[in-house]
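Below you'll find the structure I mean.
Left out: one protein chain. Kept in place: all the others.
Here is subunit A:
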Amino acid sequence: MVLNKRIFRVLLKQKAIYIGSIVLVMLSSLLYSNLNIAMKNVEKNKDLFLEKTKVEDAKAILQRPIDNIKKLEDKFNISIEARRQFDANISENTTIRVFEKTSKVNIPYIVEGNDIKSMNEILLEPNFAKTNGYNLGDKINILDKEFTIVGFFSMPDYIYPLKSEGDIMINYKIFGTAIISDKAMNEMPIKGTVYYLLKSHSGSLEEIKEYLGENHFIIFWQEINDNPRFSFVNAKLMGSAKMAIALPSMILLLTSLLVAVVLWRMIKTEFTQIGTLYALGYSKKEIGLHYLSFVNIIALTGGIIGTIFGLFLVKPLAEYFTFYFNIPLIDNSFDYKYILGSLLIPYIFIIPTMLIVLFKALRYSPVKLMRGKTENSKVGFIEKSLNLKKLRFPAKFKIREITKSIPRLFVLIFGITLSSMFLLLGFLYRNSIDYLLNQSLNDVFKYEYNYVLKSYETSNIYGGEEYNFSVFKVNGKVESFVVFGIKPNSQFINLIDKNSKPISEDNVIITKPLAKTLKVKEGDTIVITNKYNNDNYTIKIDKIAEIYTGNNIYMPLYKLNNLLGFDSNSFIGIFSKEKLNIPEEKILKFETKNDIKEAFKAIINPLKVSLGLVSFIAFFIALIVIYVVTGLSIEENKTNISMFKILGYTHREINDLILNTFTIPIIIGFVLSIPLLIKSMDTLLNSLAQNIDFTFPLKLNTVSIILGFLILYITFEVSKYFSKKNIFKIPMSEALKTQRE
């Protein structure tokens, strides 16, 4: 069709607007296909991993060991394997949990290196090894036995290697897992706890559970989906899968609305031409197709470029994702047909919006169109009803301009809200983590130095505040936790309840994560076992402390000492604000709060990359949206701008009128984004938390909001900088041309 010859001419004339739209399409089709491919890949690898490693259905601790495993396996059509494990400290702050190698259930998958062949060989969890500087071939000492690291492994019931089940975050600095041979396990100085790993072949665990309950007495029973070390990854996957759909979908929606506004504007300026074409005998279909070809170019170009970039990104993204989810990358192949989807996706979103615009335009009669007055002949309701008499002229002009096109206004606000949400997402995460850390490290624990002495003493001549502690376990539930005896009215430990009210230290107080793991409520009584002498003690829990990290119980110092049969003034540790003068030879261990903070920061670092990327995308989207909307406004105001110039307006005055018009909508968009982000993240977390016990405080502080706004403001300024040139270029003769549009 002859008409199509003008397509490129039109595109070139307003290239900024079209390039902006194309880039947005590119970005969204790239994100859409890649995130989904990466997610699919992770899921596939997860399934493969679970299949290869023969993941357990449940694990149990039994009072009476099973001596004939084979018999039970046959009887209940099940695989059973006994696995011993113990915790050992390999440095002051670092615990390693050592497992015995299994061969039927939860078989370790070797990610790198070789499997263990001899007694003095060991496998390490790769992230733990990396964080702590262990390489293949290095030696590691565990309970005075030396092992050579021959490989790195991943294990399905510890994909997310939490130290205790109440924790939220993994911290490779302080906790890791390792695997040694059964022979090596036999040689270790401690016996370790035996877990029976069960994998049913019939799909049912009921009978075996009943049998074990009757014959072996179950102390602990946990099915795989109740195991946070497994289900956290599932939840993370589910959450990310939702994001992988929602995020690019929102961008695509925004893109299609933006393209619709651009097309509508274009058709509007061409009503006369369309009318003439009608009159010449062109059919609606032919004219419609002509305009669709603009959209086609945008969608196709964006789709193709997006797909090409996507091809390069698929592999690194899949690698990053599997790393992020702690799943070994077993198979990194993917189906190329998915990437073709990124060509089609833009169409699916854009075509319907386009059709609406076209139908709206083409329903006018040719005569009306030829007069070119369809839209202009009526004064808009909003224009009529605005009462601006009291305002100064620039304000009037801006309000008129803002309200001129409601769809345009909507696209702008939507775009700003969306990109602000992305922008603030990183801040939200940072602030929440900081809050979590601050709350536990600064508000609750007020000490800067913590000394542990080599022996018990009864009178504190050093200063600071003395305390005592001992390590306990709850059989079948928690391997180890610390019970602290602290001074009543302690200056250094300030626990609060869920209403943020301080809890008096006369009480027996349990931290929230530990309470969750033990499933205790305030007023419950529990039996705890001392790890050193295996004595059992019964204690009543008075209060639960609102704190997000740490597995501890706090009670008055005299109470703990009485419980353990010590002199009621005994202590072994000292909290202090300042460094104390304690003779070197008396100190067993010494830590500053900074050490702990550093350890936590190490966990957050890997996420910075992806959050940085999201922020960058946010910046980009905001830039394009503002630029395109301002571009449209400049286009529409061409004659007016030219007129302003003739009247003697300076460039600064014109820039202010045209470019600062959208300041208010941009602020509105930003303000809207704050509650929307918190609400949507809250919804997402809640939908995930149905499966697991999980508390994560969502916090966004003022500094972050201001910073976020500053970034948006800079984006606005950058976009204004580009737009200024376009305004500058408009000649005064524009207004002298015959008829205005």
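Convention: a contact is a pair of C-beta atoms (placed from the backbone, for glycine too) under 8 Å apart; a residue touches a chain by one contact, two chains touch by 3 or more; residues count from 1.
In this section, contacts and distances are computed from a predicted model.
Hidden from the displayed complex is a chain whose UniProt protein name, among "ABC transporter, ATPase component", "Thiamine biosynthesis protein ThiS", "Aldehyde dehydrogenase" or "Copper-binding protein MbnP-like domain-containing protein", is "ABC transporter, ATPase component".
Of the candidate positions A:394, A:488, A:612 or A:697, contact with the hidden chain is made by A:394. In the complete complex, the residue from A:475, A:491, A:639 or A:663 that touches the missing chain is A:639.
Residue positions on subunit A in contact with the hidden chain: 376-380, 383-384, 388, 392-394, 396-397, 400-401, 404, 639-640, 643-650, 653, 732-733, 735-736, 738-740, in rising order.
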